[in-house]
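The excerpt is restricted to a subset of chains, each kept in its original location.
In this document, chain identifiers A and B correspond to the written order of the chains, with residue numbering beginning at 1 in each.
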Amino acid sequence: MTEPIDIATLVAARQAGYSLPAPFYTDSDIFRHDLELIFGRHWIYVGAEPEIPDAGDFITVDVGSASVLMARDDEGRIRAFHNVCRHRGARLQQAGRGVLGNIVCPYHQWTYNLNGELIHCKHMGADFDRSGFGLRPVHVENLAGLLFICMAAEPAPGFDALRTAMEPYLQPHDIPNTKVAHQSDLIEMGNWKLTMENNRECYHCVGSHPELLVSLLEYGFGYAPSPQNTKQIQGFNELLAREHGRWEGYGLPSREIDRLEDVTGFRAVRLPIARSGESQTPDTKVASSRPLGAYTHADLGGLSFWTQPNSWHHVMSDHVVTFSVRPLAPGRTLLRTTWLVHKDAQQGVDYDLERLTSVWIATNKQDGALIERAQQGIASLAYQPGPYSPFTEGLVEKFCDWYIGRLGAGLKDKR
Amino acid sequence: MTEPIDIATLVAARQAGYSLPAPFYTDSDIFRHDLELIFGRHWIYVGAEPEIPDAGDFITVDVGSASVLMARDDEGRIRAFHNVCRHRGARLQQAGRGVLGNIVCPYHQWTYNLNGELIHCKHMGADFDRSGFGLRPVHVENLAGLLFICMAAEPAPGFDALRTAMEPYLQPHDIPNTKVAHQSDLIEMGNWKLTMENNRECYHCVGSHPELLVSLLEYGFGYAPSPQNTKQIQGFNELLAREHGRWEGYGLPSREIDRLEDVTGFRAVRLPIARSGESQTPDTKVASSRPLGAYTHADLGGLSFWTQPNSWHHVMSDHVVTFSVRPLAPGRTLLRTTWLVHKDAQQGVDYDLERLTSVWIATNKQDGALIERAQQGIASLAYQPGPYSPFTEGLVEKFCDWYIGRLGAGLKDKR
């Protein structure tokens, strides 16, 4: 326990089918490797296009000690830069969001345009070559209104495949023409991987999520048939086939795509919603009377979309709820949840904020408590990896496989 | 100062008769070794039997990042388990005390009985062998009502000798038939060894503990005769012999036992109380009118009992006050103090809570302030180990000897 951790050895020794050894959740050196090799080198979901609708709008995105400034430039393109002045390193923007003309460092007023070029700095002399001191760019991609960044010099491969596969699923919902109805930041007292593992199974739903289970049919969330529930899963699959047929008749791709093993890994499927079949609300009816995109049916189920290593999204006929996970410390994680409705929907007229947000606000809080308990137990000397359920935790296993594989690859590259 | 600490070298270099070098009080690597090799391998005092009087009652015990669930099973036996689910490691019980039927993990409802057996878990398949996933047991011993645990696979030797020696001293006071009148948790801003060293001498009493000194005769607490006080100690020893004779006449073993050097080290002696001779109260008279055990004399002095590495206890005719020390961080320690009175004593009728607890609440607070000052000074670059008084700090030295010896033995085992 007190000897320095050899991460490569731990990676190589990982036992399939079991939760990870404790250091992956608690060790500060592994956490630094997570920031460098996982969050520093892969495509990270950071927000939705409607968070920066107009030229000059910006948000900042903090991942570990990194901070990224993401802004829409005057031509409407979305740009991302490290939020660090090239002079003496001051953080350029501290606020989480706002509007910018140029980017002016408050320390010595070095000034960058929204292309990141250093356009003005005093006292540096006539020979100073400003072109060598532009802001360090960060790769950014806009997937049908969902914004991803990659902080590596060479971006991780596979975003094109993600786009090709997912645009047909997402575009009909016209996320660029939504607006942010609400955003919540929850700090969970656990490692970011516990947040992700918790998201990748619904084994815990029955015991913890009464609000969510009104609308959610758990068999859509990573269940495999077992002797105990063959019949129920068969029934669910018949419903799924029927609904997929109906939705695809509307032009809405619905079938499961599982590319979780890719470097830019993801999974998606359109799933039925219980009861009225409309939305993840307390009564399963739509929360907003303004449907998204060109569709007027309320009962379009929910398109669920998961990405490695840090996001998930549920897209319904009336709203989108989208989740971005950000590691803060080995035992502390930010979960940012954003609710999107049609950009013309009016609060109090077309939607009620409480009805829109209450299910996931309750569910996030419940998950946060479970994640904290898991972190507490895992931090104990007595913890040893335990077995995943082959029937309900297959997607947790896939997350761990991806993580261990990508960490191992990153370690090899460093040598 | 900035080079990594070589603990084995520090252990070997320890200078007898002097306080320990600073890293033993401040270094986080030594702290982890303390948790692993001292608290993880020795018998630790954690509470009194009356804290869990009935079947299903439990307490949790946190030591560093470890958490132990201690419960009374349906047959009345006391059991202890690591408070960690065998599935994905969630902490089973967060509350410090309560009542349990079975132990149900709140994450995925894995269910254990009070024998620690996994009796129920969903979705693990027909082939899953539950017997391999019982809770990890922790050794537990009940010494006449005082509860000790050992977290090592193979418990530390010597508990039988402790029991043989101490049961005759403790049993007459019938601790199992007491109840908890009060419990206080004090967080001291110092290393746990400073808490222990402070307990093992009364050199500091005169300057700091006015309330305690009303009832306490300091010469019973680690004093050796010196030219300055030969006479006083002789007088004290005559009193001691007289009282020992009287108490042993009642069937109460009283003479000093010093086995502080044993692996399961301890010391005990029955000591006179000043003035009325009854109890550690503001006026030295009993605090509770219901005597413990079968004895009706109020003036039975106080049986003091100390164990390595983390406890001390004072047993009087009317009440017991018992102290359990738990390391939280290199510079932070929990001191849990519990006051026990006869189980039929009624608050406000048979005892007044303020009278019962005020001496040790004041004394603990004073000690906490001294321990904080010691930690502050020792954390300074300028600290160097200082000399123990040969006349008043012999038991501090014995504590340090034990600690250094046990740490050294543990380091050898690890190699």
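The working rule: a residue touches a chain if its C-beta (ideal position, glycine included) is under 8 Å from a C-beta of that chain, and two chains touch if they have at least 3 such contacts.
This structure is a prediction, so every number in the text was calculated from the model and none was measured.
Each chain in view is the same protein; 2 are placed here, and the whole complex, as held in this structure file, contains 3 copies.
Just so it is clear, only the chains that are shown with their structure count from here on.
Subunit A and subunit B carry the same sequence, and matching their CA atoms takes a turn of 120 degrees, rounded to a multiple of 5. Centre to centre, using the average C-alpha position, subunit A and subunit B are separated by 48 Å.
On the subunit B side of its complex with subunit A, the touching residues are 29, 32-33, 35-36, 40, 64-67, 82-92, 94, 106-109, 122-126, 128, 133, 136, 151. If you check the complex, the residues on subunit A that touch subunit B are 1-2, 19, 22, 197, 203-204, 206-208, 226-228, 370, 373-374, 376-393.
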